[in-house]
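Shown here: the complex without one of its protein chains, the others still in place.
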Amino acid sequence: MNLTLRIWRQKNANTPGEFVTYEAKDVSPDMSFLEMLDVVNEELMRRGEEPIAFDNDCREGICGMCSLMINGVPHGPLPQTATCQLHMRVYKDGDAITIEPWRAAPFPVIKDLIVDRSAFDRIIQSGGYVSVSTGGAPDGNTLPIPKDDADRAFDAAACIGCGACVAACKNASAVLFTSAKISHLALMPQGKVEQDRRVLKMVAQMDEEGFGACTNIGSCEAACPKGITLDNIARMNRLYLKASVKSGLE
Amino acid sequence: MAATARSLRASFSGVLMRLWRSSLGKKYVMAVTGLILFAFVVGHLLGNLLIFAGRTQINEYAQVLKSNLPLLWSARLVLLVSVVLHVVAASQLAHTDRRARRIRYSKFHILDSTLANRTLIVSGLVILGFVIFHLAQFTLLVVDRSYATLVDAAGRHDVHRMMIEGFQNPVVSVFYIISVALLSLHLSHGVASSFQSLGARSKKIEWNLKRVSLIVAIVLFAGFASIPVAVLTGLVK
Partner (left out) sequence: MSIKLNSKIPAGPLDDKWTRYRQEMKLVNPANKRKFDVIVVGTGLAGASAAATFGELGYNVKAFCFQDSPRRAHSIAAQGGINAAKNYRNDGDSVYRLFYDTIKGGDFRSREANVYRLAEVSVHIIDQCVAQGVPFAREYGGLLDNRSFGGAQVSRTFYARGQTGQQLLLGAYQALERQIHLGSVKMYPRTEMLDIVLIDGQAKGIIARDLVTGKIEAHSANAVVLATGGYGNVFFLSTNAKGCNVTATYRAFKKGALFANPCYTQIHPTCIPVSGDHQSKLTLMSESLRNDGRVWVPKKLGDNRHPGQIPDDARDYYLERKYPSYGNLAPRDIASRAAKQVCDEGRGVGPGGRGVYLDFSDAINRFGKHKIEERYGNLFEMYERITGENAYEQPMRIYPAVHYTMGGLWVDYELMSNIPGLFVIGEANFSDHGANRLGASALMQGLADGYFVLPQTIAGYFAGQKNGRYPNDHPEFRKAEEEARSRINKLLSIKGKRTVADFHRELGKLMWDDVGMARTEASLKQALKRIPEIRHEFWENVNVPGSASELNTALEYAGRVADFLEFAQLLAYDALEREESCGGHFREEYQTEDGEALRNDEKFSYVAAWEFKGVDQFPELTKEPLVYEEVRMTQRSYK
C-alpha cells in the first residue's frame, strides 16, 4: 500500500518545527509502524537527508521508549498497543497519517518526534520507591501478601512510563503515571510505611513539573498501552487527602 | 533526610494552603463546592416545583425560608463562598491546564470524552452569567422592580405571581431553559467526577456513578425546565 505521511520535523529544542509530507511507497501490511518509518528513513538517508528522529528501543511494547502521536491518538488506533506493536495492516492504501511528538510543556521536543520525558524520572526520584538499602532484607516469605493485593499492585506496576497518558490528556496531566506508581507501592505492605510521605512528595513534584490537572475524562486510560486504570487516580486522590489531613492534625 | 520528613508535617493552615496550591487539593475544592452547589440546586428545584402545588404553598414556603434570618444568611454565605471558590479554582486549573500544553496538536482526539466534560468551562460560565441574572431578577428584584410589590391574599410576597410574570417573557424563559440545560450537562459529568476527585470511585461502582450522574442531570433538567414550559403553555397561571 502507499501512504501519505505528514510528519513533524524540528531540528532541536530551540528551533521552531514544521510538518513535512512524505510518501511511503509499497508498505507491507506485516510491517510494524516503526519499521514503516525505518523504510522511509532508509530512503531519506540514501538521498543524503537526515532521518526522522523517533525514540524506540525494545520494539516489543515494554520499554516505553516509543512515543508517537498518530492521527491525534497516542500510539495509534489499537487499544492497549504501543506504537512499536502497531502493525500496518490497520491502514489501507491511500491513507494519510499525521505523526506528531507528544505535546506537553514538561515534555519539550528534543528533535523531530523525540521529547524529553525526564520529568517522569524526577517524579519517581521524589518518592517512587521503598527506602530500603541493599542487604539485610528479611526472607522474602516473612511477609505474606494476599494474592489479590499482589495482583492489583502488579496491575499498577505494569506502567511503562511512556507518557501516552500525558499526551492524550487535554490538560497534559500526569496523574495516571504518578498514581500508578503510588498505587503499586500503596497496595503492598512494604510500601505502606512511607505512603503518606510518598504521595505528598510525588504529587508536589508532579505539579512542579508543570503538568496540568485532572478533569476526570479518562482519555489517559483509553490511551494507555498497559491498561492502567482510573482506579489508580482515585486511590491517589484518596491517599493524598488522607495524608494531608494526617499531616495537619498530628 | 529526617528534616524533609518532618517538613511534610505542617500546621493546620499550612496544610490548607498546601492543598489549595496543589492540583489535587484544588480538585477537592472543586468537588466539595460543586457538591454543595449541587445539593442547593436539588433543594432549590424541589422548592420551585411547589409552583405546581399552588400559590399558597409556594408563597408560604418562600416566607418560611426567609423568616429565619441567621439560617438564611449562613446558607447564602456558604453558597457565595462555594461559588467563589468553585469559580476561582476552576479558572486557576484552566490556567495550569492551558500552560501545560503550549503548542497544540494539529490533530487531536480527546479519547473517551463527552460533550459534557469538554465544555465544563463554557457551561460553567453560562451558568455563572445566568445565576447573576437570576439573582438580580428574583432575589434582588432589580430587573423588574415591580416584583417587589407583588403581594398575595395573605399579605406574603407573591412569589407565584413573580415567577409567572418572569417566565411569560419568552427571552427570559429561553435563557433559563438553556442555562438549566447547561447546568444539567455540567452536572452529568460533575457529579460522578466529584466522587473520583475525592477518591470515592472504583471500577466496580463507576458504571453506577455515571448512570446516577446522568439520571440526576436529566431529572434536574426536566424539573427546572417544566416551570417555564408550564408558564408559557399556560398550564400554570
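For reference, chains read A and B in written order, and residue numbers begin at 1 within each chain.
In this text, a residue touches a chain if its C-beta (ideal position, glycine included) is under 8 Å from a C-beta of that chain, and two chains touch if they have at least 3 such contacts.
Bear in mind the structure is a predicted one, so any value in this text is a computation, not a measurement.
**Q** Which displayed chains make contact with the chain that has been left out?
**A** A
**Q** Given that one chain is not shown, which residue among A:A53, A:A105 or A:V245 touches it?
**A** Of the candidates A:A53, A:A105 or A:V245, A:A53 is in touch with the missing chain.
**Q** Which residue numbers on chain A touch the omitted chain?
**A** Residues 11-12, 28-32, 34-36, 38-39, 42, 44-46, 48-51, 53, 55-60, 62-65, 78, 81, 85, 87, 89, 110-111, 114, 116-118, 120-121, 124-126, 128-135, 137-141, 143-147, 150-151, 153-154, 157-158, 160-161, 184-185, 188, 190-191 of chain A touch the chain absent from view.
Here is the rule we use: only the chains that are shown with their structure count from here on.
**Q** Could you put a whole-Å number on the gap between the CA centroids of chain A and chain B?
**A** Chain centres of chain A and chain B, defined by C-alpha means, are spaced 36 Å apart.
**Q** Mind listing the chain B positions that touch chain A in their complex?
**A** 5, 8-12, 14-16, 18-19, 21-28, 93, 96-114, 117-118, 120, 189, 192-193, 196-203, 206
**Q** Which positions of chain A touch chain B when the two form their complex?
**A** Interface residues on chain A, with respect to chain B: 6, 19, 69, 71-73, 98, 100, 103-106, 168, 170-173, 196-197, 200-201, 203-204, 206-207, 210-219, 221-223, 229-231, 233-241, 244-245, 247-250.
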